[in-house]
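So the structure is just underneath, and the comments pick up after that.
One protein chain is absent from this view; the other protein chains keep their places.
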Amino acid sequence: MGNKIVVPFGSQHIALPEPVSFLFDTKNEIITNVKVDVGYVHRGIEKAAITKFEFTNVSYLLTRICGFCSITHAGGYHHGIEKLLDVEAPKRAEYIRLIITELDRIHSHLLANAHVAEVAGYENLFMQGVKDREIVMDLLENITGNRIQYDIYTIGGVRRDISKETAEYIKKQLLKLKDKVLKVYDFYDTDYTFGLKTKGISYISLDDAKKYNVVGPIARASGLATDARAEFDYLPYDEVGFEIQTRTEGDVWARNIVRQMEVIHSIDLILRAIDNLPEGDIKVKYKGRPKGETFVRVEAPRGECFYYLKGNGTKVLERVRVRVPTYSNIPILKELFVGEKYSDAQPIVLSFDPCMSCTAR
Amino acid sequence: MISVILTIFAPILGGFVYGIERIVRARMQSRMGPPLMQPFYDFFKLMDKRPIMIHSFHALMGIMYFIAEWFALAVLLLGNDLLIAVFFHVIAVLALVIGASSVRSSYSVLGALRELMHMISYEPLMVLMVVSFYLVVGSFDIKDVLHYNGYPILDLPLVFIAFLLTIPMLLQKSPFDVAEAHQEIIGGPEIEYSGPFYEALYTGKWIEYIYVFTFAFLFGGSHYWLGAILVIFAFLFINLLDNSTARLDFRRMVKFAWIVLIPMAALNVILLALI
Amino acid sequence: MINPNVEIFETTLEKVVEDIKNWYDYKKYHYVTINGVDEGGKLRIDWIFADYNEKNKMYVFRVTDVSFDTLIPSIANIIPSAWMAEWELRDMFDVEVENTQKGIFIKDPNIVAPLRKDK
Amino acid sequence: MGFFSKFRKKSPWILHYNTGGCNGCDIEILATLAPKYDIERFGALNRGNPKQADILLVTGPVTKNCRDVLRRLYLEMPEPKVVVAMGACGHGGGVFRHLYNVENGVDNIIPVDVWIPGCAPNPRALIDGIVEAIKIWEKKSKDKEYMKNHSKEMIKNLGVNDD
Amino acid sequence: MVKMFIESFKNLFSKPETVKYPFEPFPEPEGFRGTILYNEELCIFCDKCENVCPPGAILFEIVDIETNKREYNYNPYLCIYCGACVDVCPKADEGCLTQANTRTKPLGEEVVKDKKLGYLMNRITNPKEVEKAWSELEIRAKESREKYAEYKKQQRMKKRAQAQTKKENS
Partner (left out) sequence: MESLIVLSIIIPWVFALTVYLAKNDFVTNSLSYLLLPILAFFAIELFFGTLPVYIHTSKILDILMDVYDFGLLFFFLYVGIKYKNSLVISLAILQITLLIMALIMMPHSDTPNIFVDKLSAFIYVIVALVGVPIVIYATKYMDYNEKNKHTFVAILLWFLGVMNFAVSVNNIEWFFALFETTTLASYALISFRKDEEAINNGILALWMNQIGGVAILIALILMIKYNGYYHFTDILNHPKTVAIAALGFLSLSALVKGAQMPFHKWLLGAMVAPTPVSAILHSATMVKIAPYLLLRIAPVIKGTLLAKLLIITTGYVFVVAAIIALTQDNFKKILAYSTISLLGLMMLAAVVGTPIALTASLVLIVFHAFAKGFLFVEAGVLEKAFHVKYIKQMRRLVERAPITLMFIFFGFLNMTFVPFGTFIGKWMMIEEVSNFLHHGSYIILILYVGAGSAFLSILYMKVLGISVRKAHGIERIKPIKLPITFNFVSVWYYLWLLVITIFIAPFIANEIVPIANMIAGNSANIHAIGLSLQMNHSILYFWQILGALILLLLIHALPYFVKFKADIVHPYNCGERFPRYIETWNFECLSKYENYLIAFSIALFIMVVVLGGGLL
């Protein structure tokens, strides 16, 4: 009867740093239908990567697909192009890549979790979460020279080395961070009101997760142990002892907890990587032009990121295809709203931590 | 005399309270926070904004909200009946709700509807609180309460706790800031106001601080030091609560008010009446 | 260096849905995406899958020499999350795909099929 | 009005809109709200509501799909207001310059007052930018260089008849 | 809830984490990727930096076709501070192109002047024109390049013609 209220959520909305729009039909604030538009950020990067940019500098473009996981895109691209050029990065470079990748994951997860808290109306938890995140950001800025766009990958290695002192510093800071993160973890884990707002909201069963090919922490929160770090060999994760973190609750809360667990695991990984940091060059020279095709899967903070590269022996590639984690999580996200309350829509959206910038490229 | 002065300067005092609150909140979040005078800076800035509006009706309701809020405070401080003051507050809510509903913006309308849910949660409790004052003091007159020689707080501990938990509903604080819900409906009723019209709402909220804390003060009876302590305690408590809870759904708020708070207050009143 | 172990099933446009349907088991495999490549006037389409259990293993259903005016079948009723890639395919190459509409990414009518080399 | 203008610089309220950047800048905006840089020190709040905002903080190169939204938000803000384009994207589109779905910078859509360089600009840069914006904002309010006939302009520019 | 309650209370009485920037200086860390600085004297005009720059924030405009005099132009607001240009510059070690670890000031009331930022930035006074000027420059640079190529071609033709005539003469 006469009780429908259509509520727009996005593209500009304070809870959404990115343009994406949801249009909810609500009855008494219960969502009955939803329309999603994910195309706001489309810039045409795939096209530019095969016309405007040469294979040597296309990675600067590709890393700017996304600020959260610029390192993932750099990784996806460089691992592929190295395969096409047939060069192998030295071990030390691989370890440095791993360290930066995991640092990036830590900052991304911390922010994502904090953001869920923020939109759940829990301002202080947001502040406590992002407060600690600054430690990682400072580390990243120290190592790479920028807080967001690290541009550390280069074909055949990395552009900057980690010196002895820096390594020590990283270790010290990370140990400090670990304590703090454990404290924040505890808040997420035990906070009563936060639980009220997140537990049981937007439940995804293991079966659904598989049917919809959900990836990343969202899948792992439903008990689906999928992680490109374990399913694809691109960085020496086996050597530092990577383990997949899962929960089985499958709701907003579990997603946060999985991220928090991964943060702690990532800290461990980095600490181990620094301890085992091999000596040697950080870069090798390469020759030739990319030719042939390759498939790459790397694990972004939000899940598996897929790259397809095809070269034809010229300076410009023939096809670059990026399939990012959010891209494969949107279909299930769309299904989750019906029956939930509008006041829970923001935590649901942000528990997916959606990145439109990479979904639409 | 004091009450006249208090009434007249309520917006200023409220502004300071709000300023302190912003600092306290920032500190609780390990931030530095804005300067104390920040609310007034905001006030002056808004004053100087070029006014835009959706339509006059809506803009007018913003101003009416401010006036009604002030008037409710005047009735509380200058009148003699607490109960009437409680009901005068409804006029302010009316202006807010009608104004917010008068624009075709779903956020604003949702905010208005949620504001109604606020009202259903706190209104009966406020009535109960006033009645419990009557039981203790034997009068609805605010002056009698302020001259009461005992310690109302000792007679009304549960009512005070219930009231303490109602303040977040009145002042739009987490966990019950559902009508404002910045991350959901971006301020709810206030979203469509801007410039000087928003100013009216912004300042109205300050007055509401005074209005609410006056009630907290009354729990001290004629012992003004006790009243002051209670006010400070209430202030700190709601800010701590604000900073340590997520926003709950309005359904939970209504349920909480009706299942926990009202029976609690009623129990106190019954015990008091029987003894 | 990475070492993807890719198994490619060449198939045809008519058979591809059938093939995927017979082969796909959502408990074992993981749909990754659908990818189109313009190979000079002809479209090549890859349906890409990965394995949950086997490391580095990927599967590709490949159809080559698709002309830009044929209707491409949809696999969205086998894999519910595939609609996004299909809609994108339509936007990017201006080809007809079953049950899709234009405009998921490109809303400006002046921009047509950016990934086609002839446009 | 002179009296009020004095206080203006102490209360800049921000509206943030991402027009298709990489998020990098947006992350940094969130970092600026965080305790370490705490932008509320300047009285700045992230309002999320154009009607109550003074500074429009735009990130990203303005994709074609975001263009109209950006324009609408700008017009919904009351004068005096300033626009800050954050990051390289905001200036000429940054790395996305000349991509087919990109409008090459914010200035092509709405008049920008401050550009913050960097990709991504770190929180210090953002703070510098805000400080700069406040200066311009004050100047603007003194010069009263407001758009006349705001509402008519709006209808004209947007062709709005949005029912 | 209770834990956070206590935590908030503790925070209230502990020192805030906030840094005082901009009231107190906060230098960028060592190795910060900041402004690109250019030294014309050392440049060999190899154009590598221009070619590699992802957003095209470095442009050489050929101002004099005959002498092939080039002017280095740099747009710090368009620059993404990736440092690729420095990586690629053959003279970087001498200091021809370096990446400072300081940030460029925001472009607001005035344009920052510095010889090391190239020609364009030093010519513009109105900050609002930077973007437009850059777009124009982009076109001019392209044209100048085409003209130069044309000129070169003609030169070559001329040379060849001269050589031809010389040959014929001889």
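So that you can tell them apart, the chains are marked A, B, C, D and E in the order they are listed, and the count of residues begins at 1 in each.
Operating definition for what follows: a residue touches a chain if its C-beta (ideal position, glycine included) is under 8 Å from a C-beta of that chain, and two chains touch if they have at least 3 such contacts.
The structure presented is a predicted model; accordingly, all values stated were derived computationally and were not measured.
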(request) With touch as defined up top, name the shown chains that contact the chain not shown. (result) A, B, D
(message) For the chain not shown, which residue from B:3, B:139 or B:222 touches it across the whole complex?
(response) B:139
(request) Give the residue, chosen from B:36, B:120 or B:146, that touches the chain omitted from the document. (result) B:120
(request) Specify the residue from the set B:52, B:145 or B:216 that touches the hidden chain. (result) B:52
(request) For chain D, enumerate the residues touching the unshown chain of the complex. (result) 17, 49-51, 68-70, 72-73, 75-76, 78, 149-151, 154, 160, 162-163
(request) Could you list which residues of chain B touch the chain missing from the display? (result) 50-57, 59-61, 64, 67-68, 71, 74-75, 79-81, 83-84, 87-88, 90-91, 93-95, 97-98, 100-109, 112-113, 116-117, 119-120, 123-125, 127-128, 131, 134-135, 139-141, 186, 191-192, 195, 262, 266, 269-270, 273-274
(request) Go through chain A and note every residue touching the omitted chain. (result) 1-6, 8-13, 21, 23, 25, 27-29
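Assume only the chains that are shown with their structure count from here on.
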(message) Applying the touch definition from the top, give me the chains sitting in contact with each of chain A and chain C.
(response) D
(message) By the touch criterion stated at the start, how many steps lie between chain C and chain E on the shortest route?
(response) 2
(request) Weigh D-E against A-B on C-beta contact pairs and write down the one with more. (result) D-E
(request) Find the geometric centre of each of chain B and chain C from their Cα atoms only, then give the gap between the two centres in Å, rounded to an integer. (result) 58
(request) Report, in whole Å, the distance between the mean C-alpha point of chain A and the mean C-alpha point of chain D. (result) 27
(request) Could you list the positions in chain E whose residues touch two or more of the other chains? (result) 1-4, 7-8, 16-18, 54, 80-82
(request) Would you please write down the residue numbers of chain C that are in contact with two or more other chains? (result) 105-107, 114
(request) Write out the stretch or stretches of chain A touching chain D in their complex. (result) 11-15, 17-19, 39-45, 47-48, 52, 60-61, 64-68, 70, 111, 115, 127, 130-131, 133-134, 137, 141, 146-149, 355, 357, 360
(request) Enumerate the contact residues on chain B facing chain D in the complex. (result) 22, 26, 29-35, 37-38, 40-42, 44-45, 47-52, 182, 186-187, 191-195, 198
(request) Going by the contact rule at the top, pick out the chain D residues touching chain C in the complex. (result) 64-65, 100-101
